[in-house]
Structures are given as structure tokens and as C-alpha cells.
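Could you have a look at this structure, given as C-alpha cells, before my questions?
A single protein chain has been omitted; all remaining protein chains appear in their positions.
Letters A, B and C mark the chains as written, and numbering starts fresh at 1 in each.
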Amino acid sequence: MTGLIQSGFDTFAAMIPLQPPAASTTAEGIDHLYQVLSGITAFFTVLIFSIIFVFMIKYRRRSDAQKSAATHTPLIVELTWTIIPSLICAVLFVWSAALYVQNGRPPASSTEVFVIGKQWMWHLQHTEGPREINELHVPVGVPIKLTMTSQDVIHDFYIPAFRVKKDVLPGRFTSLWFQPTEVGTYHLFCAQYCGTNHSEMIGWIYVMTPTDYAAWLAGGEKTESLAQQGERLFTQFGCNSCHTGEEGAKAPALAGLYGKPQRMANGETRVVDESLIQQAIYVPSSVHLPNYQAIMPTYQGQIDSDQMTKLVAYVKSISSEERNGK
Amino acid sequence: MAAHGAHPPGFAHQFETVEQQREAGTLGMWTFLVTEILFFGGMFTSYIIYRSLHLHSFIQGSHELIVRYGATNTAVLIFSSLTMALAIRTAQTGKSKGQIIFWLLLTMILGATFIAIKLRFEWYRDYVEGLIPGVSWLDGGTHTPGVKMFMCFYFFMTGLHALHMVVGLGILTVLVIMTARNRFSAEYYAPLEISGLYWHFVDIVWIFLFPLLYLIGGRYPGS
Amino acid sequence: MSTATADLHEAPAESGVNYLNASYGIRSWLLTFDHKRIGLLYLASITVMFLVGGVAAVLMRIHLIEPQGALFEPETYNKLFSTHGIIMVFFFLVPSIPATLGNFLIPLMIGARDVAFPKLNLMSWYIFITGAALALYATISGGVDTGWTFYPPYSSHYSATNVTIVALGVFVAGFSSILTGLNFIVTIHKMRAPGMTWFRLPLFIWAMYATSLIFVLGTPVIAITLFLLGLERILHVGIFDPAVGGDPLLFQHLFWFYSHPAVYIMILPGMGVVSELVTAFSRKKIFGYSFVAFSSLSIAVISFIVWGHHMFVTGQSIYAGLVFSVLSFLVAIPSAVKVFNWTATLYRGSISYEAPMLYALGFIGLFTIGGLTGLFLASLATDVHLNGTYFIVAHFHYVMVGGAVMAYLGGIHFWWPKISGRMYPDLWARIAAAIIFLGFNLTFFPQFMLGYLGMPRRYAVYPAEFQVLNVLSSAGASILGIGYVIPLVYLIWSMRYGPVAGPNPWKAKGLEWTIPSPPPTENFEEIPIVTEDAYNYPVADAHSYPDAPEVARV
Partner (left out) sequence: MSEHSEQSGHVGHVVPIGVYVTVFLLLMFGTALTTWVAYIDLGRWNTVAALTIAVCKMLLVVLFFMHVKYATGLTRIVILAGFFWLGIMITLSCSDELTRHWEIVPQGWQMILPFVSRVF
């Protein structure tokens, strides 16, 4: 009988998962912090509950005439419970901020994947060419950097098993990176409410061994790389007629721009990143370089976010070619 | 508590003294003006951020506005603040109701002038020239997307301000009627004073809107 | 307490005319300037809103029993959680304690005949009703599906529901908050009875003052933000639209500039109520009066500088993230100070356990959990994982339902004899309090676990592995729902059949307990003169104290 209850209890307990799979390099650090925070929460909750419980019994009113005892408020007590929480908070801040900043920096060697969110699906585009919908195949042990934008509303790319999450915004690029450590299949969720079928904007991340991944890549149909597709668009939209890359052209040469600080006409200095490239195409007047006339027309409404990622990939590729060339 | 003998008209039962009522009224109006600071503040914050993000367009946009009307309106509004202050002073010093009404009406005329100039020489012209986003907007030429954003701010901010002017004119109308009915005296003129605070506040908003929308960034050739 | 007329309360009490029977008829209520009646008008209207929001919550929890959704299409589910959020936040929690207990009690507690601007007070109720009617109309005529946060560009360009009407409703109701806050600030500054210095004020007044500051300083910003959102929807031009170079995150900044402090609009009055309850039922002066008072003010101020922690994963600048994270941790400190001081107040008290005290103790426990789980979200690294999941849902329900609603119910029970002149059945009240406490924990604790496992919020359907925890949560919600209905029944019953309470059934301190129950329309026959501190309960000398070791030796 007891055995039956025991086994019933075990089954029930097994039905309640307590921890999500931890399958990336970031997961361990975050789980560690999470456990410490849980410990602090449990400690203070138990502390407060038990003090209240003890006082409730010890100082219960035994007759209506019973009066309370006079207590004074020693300053040292107040200071103690002001300073101790402050110190705990200070430690937590430094720890979590350091972890956050570190988790926010993709390694230079990351493989890049472009992500476009739209109501209600994820488009994922490998730089080698293959595209996927609501699925992402990645090799284990390789840092992956996602460069993400949205075609309509705000979405959020969330992989619980990797403990990574970032909003995917229309009109600019955000990025996210992870390095999977375990082969397996993991949930992909949209974690920012995005309309009717928000809860169906989900998918799977397939983490594969490098050999499996290579086989997967080879198995797909052959396509041009993203940058090559972008180069064709660059010609198709006539960008190359002004951005000739030559000295004295009507527009600045784009090779070598990406990733470097650039001085704007208004005196501000900005690093050329994906968002800035997109902004320059959609709202050219806001990205005005000195020594050039503000003559570029807007391409708002003519270039969709799919084409945009290709153009961005192209501009980035000519920057890295230049860097490698030197 | 002292027994309260004859109280002036307008004394409310929940107060103990006239003094207390007057202080409460003033504090209430100042508190309200603080909410107004933050109400307009939301717009000012957005404006500051967008201006620094789209500096070029915002300077371009401000060149679509005509400085002389803005400056004239600033002067008109400052003058109306003076007449409002004088209306209150007239009541404070126990002058005749005719004099109070004179200053109030003059304030109203100036306020109406402000709105008239705004409507006839600025908004109407913008309408004709296709400068009002969402209502009459003509693309092309200097009317770039950035300028459109600037004009959005221009209309939201001046529109809200004009709305406050209209409310102010309504309040002034009530004050004129109350004055005509002998409700105020040298002892009791709190409604005048409190409404004055509101009127001056609306003036201050414009004192900031004028440079922010028309002037900063410069109007010199090549700016 | 504290007054020349102290302890006279036995005499004049049941003489007859009070604010409830001073005049009759629907007109006498709808045109009243009496702060007590206006408080009751608010009580009735927010109870209706609470029921509407509660029904939405129950339907959601039933739906979520099945991973594929038991009842609705996703579209309907989205409208339900949006309705639940909008109604509960803007039309129940924000006005809950301030507009009901605040209106009823502030003049009584500071010794005034009314608030400073009674007409404005009535007007703010009508404004609130207008806003609530707009929100209800929008809900009935098709609903709204943006969530209570109204994030553009979904709300401005993509949602095809009644966003504009609801935004207008919230905008209008905002002015009700502003006017209420303004009224309270002026009342507390200018209407205090002679001798009622700032440091003799009950802590409820300090809390209401801090709340009013947030009303006045925060609400205008949400008003202008929703106004801009409405313009963007109607005119299709606007400043949040990324398609024309706008920034949707700017909306989030302006929205949370109000909506984060709004959380403290909900919890600060609750903290004020709990300070009153803990002292009254342990018959003891509050431990660290000035620390509790100033922690209210510092929470109000700090609440305005932490909003960016809602935006750690939204693409906000990493520097802003760091600044907002460190500022967010600051809120923990005054909150901790309050919890410790309440607990210390119990020490060597004379504690009894009537229903209001059970709510207060429940509040302290649940707020502790709610507050501590906030640390997970102020910590940048863990927030990345937990943001947008059920962890958030659990956290803010622990603070707003476990905190604010527990305190609200505790306050209603505590002052019910003053409001109605009648006692409710205490046994039922205690049972209800226990049911609510258990039901609440069963509902929301599993949601912490769900959040850590990674279940995103606002999901109409969800992966099957989350089902067990969701079923537990739904089971808890049904218990919680029953818990909320019980007080509704016996409180209404008690208005007619409850035993007469007398002026001070709890033998509590405070000016409101020195006058008859229900109070006369003018509150005080003579404005009292205050001569002593708040919570000046009689103290036993050490020897008469039963538990003290000295006694044993004697």
C-alpha cells in the first residue's frame, strides 16, 4: 500500500519538471545565479514566516485587558536591516550585470544566421544560403550569432534551454548569440505578445553533431549565399550607380564601413551596424555623412525585410573582404 | 476653534478659515500645474530624443515654419499675461468691477488673437501647402519623411497648447460673469488668482515651444 | 486617542443621524459631496469591475487546463487576458484602496470635515465611471487584444480591435486619478486638525500621500502617451511607427514611466493599511514609525527611476540596462525595511487574530515572496531568461493580488464596522481569509515554476509538458474565486443583519475610532485637538506581562 502511494507520488513528481534543459554555455552561469537568488528568497521567506509564527503564538492575547509591552526602536536595529539588504543587492547587481554584459557579447568567431520575425512565423536564413521556417539547425559547440529583425510588430526570440531571449523589432536589427553544448531538440518561443496566433509562433532548435550538421547542409538544395543574393539586389535597385566605390562618387564607398565608427554630418559618431545600414536605406536623411549631399531617396516600401537582410549581408561581406585583403 | 462669523461669499463648509481655503486653492492649482508640466513633458521628452536622432530633418522642418508669426504670437501671449496679472491686481486693490472686467476682456481678446493668428496664418497655410501629416500631406520636395515627423510634433504640441488656450478662454468667460455678479472683492478673489496661474502656465509652455519649434538650430542662411 | 474628546465615544454613538441615513434616494447619493459616500460609490463601482476582471481570469484559467486550450480560439483568449489586465489594473487596483478607503478615511484620520475639494471629488468619480463605461463598452462590443501594455506597432497599426476606445477609457480614468491625488495632497497638507503634526499622522496617511504623489506625477505621462497612440491609430501618422523612423521603444519608456510607479500606486496604500492593522491587533506602537513613514516616500520617489527593468530584453541600450538594474535594486531596501518593522511590531505585543489581522499577516508573507522574486527580475542576467514568462505573471500577482488585494480586503474588513456600523460574522471572515491565502498560493506558486521552465505568458496554447503545473494553477484559481465570493456575501448580509458595531469594536487608536459608527455627515461635532502620537496604545509595565521571565521570578 505504502509502496503504491510512494510510486504514485513519484509518478506525480516526475510529471512536474523542475528545471528546463540547460544546453548552452550561458545556461550554467544563469542557473547558478538563479539558484543563489532562490536560496536568498527561501531564506528570507522562511525567516519572516517563522518569526511571525513564533510571535503569533508567544505574544497572543490571552485576555482582553492584556496590554502590549513597551518597546523602543533602537537605531542600530533599523540600520542593520537597511544595510544588510543593501549589501546583498550590491553583490547581486555586480554579479548579474557582469554576467549580462558577458553574455551579451558574441565571440568574434560566431557563425551568423539572419532571423526575420513576422506574424506568426520565424524565417531563418543561414549565410551559406539555406533558409528555414520555424526551425533552426545548428552544430553543437559552435557559437551562433543571430541577427534579427521584424517585418511587422515586435516579436521576441526565446530559447529557454539556452537561457537566451531578445526582442525582434521592426525597423532595426537586434542580435543574440549562443553556443549549444548538448545535442538535442529544444523549444523556440516568441516571448513578446504579437497578435492573434502569438502562441503558435513557436518552433524547434535542432542542435546536431558537426558531422550531422554538415550532412544536413549538404542535403539541402544548393542556393547562392546570402551576400551573393544581396549583391544582385544591390545592382537591381541601382545602389551601385551612386555607391560606385570610387573616389569622388556621389555617395560614399561602402566597402570597409561595417563595424567601424563613422562621423555623421551632425557631429555624432556612430558605429556602422546592421541597424544603421537599414536606417540609411529606409530613412536616409537621418544617416547623413559629411562631405556628401543628402540626395539619397528613401527605399521605404520598396525593399522588404527579406531583401534587407540580403543587402545587409552583402555590405558586411564587402567589409570583411576588404579587411581580409589588407 | 473660533466661531466663524460672517464669511465672504464662496466660503466652503469644509474649511475652518478663509485663509485655509485660499491656501488650499493655490496649492491645488500648483499641483495641477505640475501634472501639466509632466503632461507636456511627455511630448517634450519625445521631441528632444527624436530631434537628436533626426537632427538634420528637424532643422529642415523648422525652416518650414514662419518665424515672424511665432514671434508675434509670443509677444501677444506675453502681453495677455500682463493684462491677466493686472486684472488680479485690480481685484486685490478693491477697484471697481468695471476695471476688472476691462482687463479680463483684454486678456481674452489677446488670447483669441493668438489663436486667430495660429489658425489663419500658420495652420491654414500649412493645410494649403500640404504640411499637415494625416490631414493634408504632399510628399516630395522638402517634404521628406523626417520633416513629416517634425510636423507631427509641431501639430501635436501646438495643437495641445491651443486646446489649453481654448480652455483658458472658457475659464476667463466664467470669471467675467462672476465679476459682473459682484462675486469678488479685495478679500475674496481666489478664483481670479488661481485661473491666473493657469493662464501664465499656458504662456510659459509657449515660451518654450517658440524656440524649440521655430528657432533652435538657427535660422541663418545655411543653417 | 489623542483628543480632548477621547473616550467619550461611548456616549453619543447610537444617537441616530449618520452619513448613511442623513438623506435618502438615489439623487442624494449621485449628487453627494460627502467624501464617505463618494468612497462608497467607488467601492460599488470597483467591485463591479473586479467581478468583470475576475470572470475573465476564471475563463482564462479554465481554458488553460488543456494544452490545446479547453474553451476558446486564440483570438478570444487574447481578448480575455487583455480585458483582465486592463480592467484589473486601471479600473480596480489603481483606484482600489485610494479611492475607497482613502476617500472614506483621510478626512476622518486627520480630523477634517471633508477633503479639500468635495466637488472635484465627486467629479473624479464621474470621470472614473465614464472611463470605466468606455472600457466596458469596448469589451462588450468586440473586445481588445493588445494586452494591457498597448505596445505599438501592434496596437497602433496591426490590431483590428477596439484599441482606441479602451485607450480613451484609460485616458479618461487617468484624470480621475489625477484629481483624486491632487485632492488628497491638498487635504493632507492643509486640512489636518490642530496638533496633528506630520509625525503624528497615521501611517496610512503617509502611504496615501506617497501614493498621491505618484498619481499626480505619473498619470499625466500615461495620458499623453495614450493620446499619442490614439492619434497614431486614427490619423495613421505618428511618432512610434518604425516605418517612418519612429521608435516603438519610446512608447515603452513613456508607458512604463507611469506604469511602473502604478505598481506602487497599488502596493503603497496596502502597506499603509497593513501598518494600521498590525498595530491595532497587536495593540502596540509601530516599530520604527519614521522609518516606515519615510520608506513610503522613498518608494514613491524610487519607483520613478526604475522603469527600464521592464525593457532589459527589448533592445534597450546596454548602458540604460545597467543603470536601471542598479536603481531597481534600490526599491528592495525600503520594502525590506517595512517588512522587518511590521514583524518587529509584533514583538511583545498583545496579538489577536480577527479576520483583518489574518489578511495583514497574509500580506506580509506574500509580499515578502513577491518582493524577493523581484530580485530575479532586477538582476539583468536572470531577467533575460525570465522576462516575458509566467515568472513575471507570478511575481506581479504575488505583489498585486497577494499584496494589494489582501491589504484591500483586510482594510475593508477592519473599517467595515465604521463604514456600515455593523459587524460581519468573524468566523466566516477568517475562513475566507484562509481560503484566499491557500487558493492564492496554489494558483500562483506553480507559475513561478512554469516561468523558470520557460513557458511564455499570453499563450493560448502551450506545449504539453507544462500541463500539470497549469492544472494545479487552475485548481488554485477556482479555490481563490470561491474565497473572493464569500466576503461579498457576508458583507452584504451584515449591512442589514450584522450586530451593531459601536464606535470602536477593535479598541483601536485613531481619530476615526473616536466618532460614532457610521460617522455623522460632518464627521466631527467639534474639530478635535490632537495631543499625542499615533498608535499610542496603553503599555503594560514589565511586571504585569504574563510571558516575561521577570514575572516568573516574581
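As a working rule, a residue touches a chain if its C-beta (ideal position, glycine included) is under 8 Å from a C-beta of that chain, and two chains touch if they have at least 3 such contacts.
Here the structure is a predicted model, which is why all the values come from computation and not from measurement.
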Visible contact partners (per top-of-document touch definition) of the missing chain: A, B, C
Per the whole complex, from B:Gln14, B:Gln60 or B:Thr74 the residue touching the absent chain is B:Thr74
Return the single residue from B:Ile101, B:Ile117, B:Ile171 or B:Leu197 that touches the missing chain. B:Leu197
Out of A:Ile52, A:Leu136, A:Val164 or A:Leu276, only one touches the absent chain, namely A:Leu276
Thinking of the whole complex, not just what is shown, which of C:Trp206, C:Tyr264 or C:Phe304 touches the missing chain? C:Phe304
On chain B, residues whose C-beta touches the chain left out of the figure: 16-17, 19-20, 22-23, 26-27, 30-31, 33-34, 37-38, 41-42, 44-45, 48-49, 52-53, 67, 71, 74-75, 78-79, 81-82, 84-86, 89, 92-93, 189, 193, 196-197, 200-201, 203-204, 207-208, 210-212, 214-220, 222-223
Since one chain has been left out of the picture, which residues of chain A touch it in the full complex? 29, 32-33, 94-95, 98-99, 101-102, 104-105, 270-271, 273, 276
Touching the hidden chain in the full complex, which residues of chain C are there? Just list them. 189-190, 192-197, 217, 221, 247, 249-250, 253-254, 257, 304-305, 307-308, 311, 315-320, 323-324
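Convention: only the chains that are shown with their structure count from here on.
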Chain nearest the overall C-alpha centroid of the shown protein atoms: C
Return the distance between the CA-based centres of chain A and chain C, expressed in whole Å. 34
Taking each chain's mean CA coordinate, chain A and chain B are separated, in whole Å, by 46
Chain A, residues touching no fewer than two other chains: 283, 286, 300
Tell me, which residues of chain B touch at least two other chains? 53-54, 145-146
Within their complex, state which residues of chain B touch chain C. 1, 12-16, 20, 23-24, 27-28, 31-32, 34-36, 38-43, 45-46, 49-50, 53-54, 133-135, 137, 145-146, 148-149, 152-153, 156
Across the complex, what residues on chain A touch chain C? 12, 15-20, 29-30, 33-34, 37, 40-41, 44-45, 48-49, 51-52, 55-56, 58-62, 64, 66-71, 73, 77-78, 81-82, 85-86, 89-90, 92-93, 95-97, 99-101, 103-104, 119, 152-154, 156, 158, 160-161, 163-167, 169-172, 174, 187, 189-200, 202, 279, 282-283, 286, 300
Help me check something: in the complex, which residues belonging to chain A touch chain B? 265-266, 268, 283, 285-286, 288, 294, 298, 300
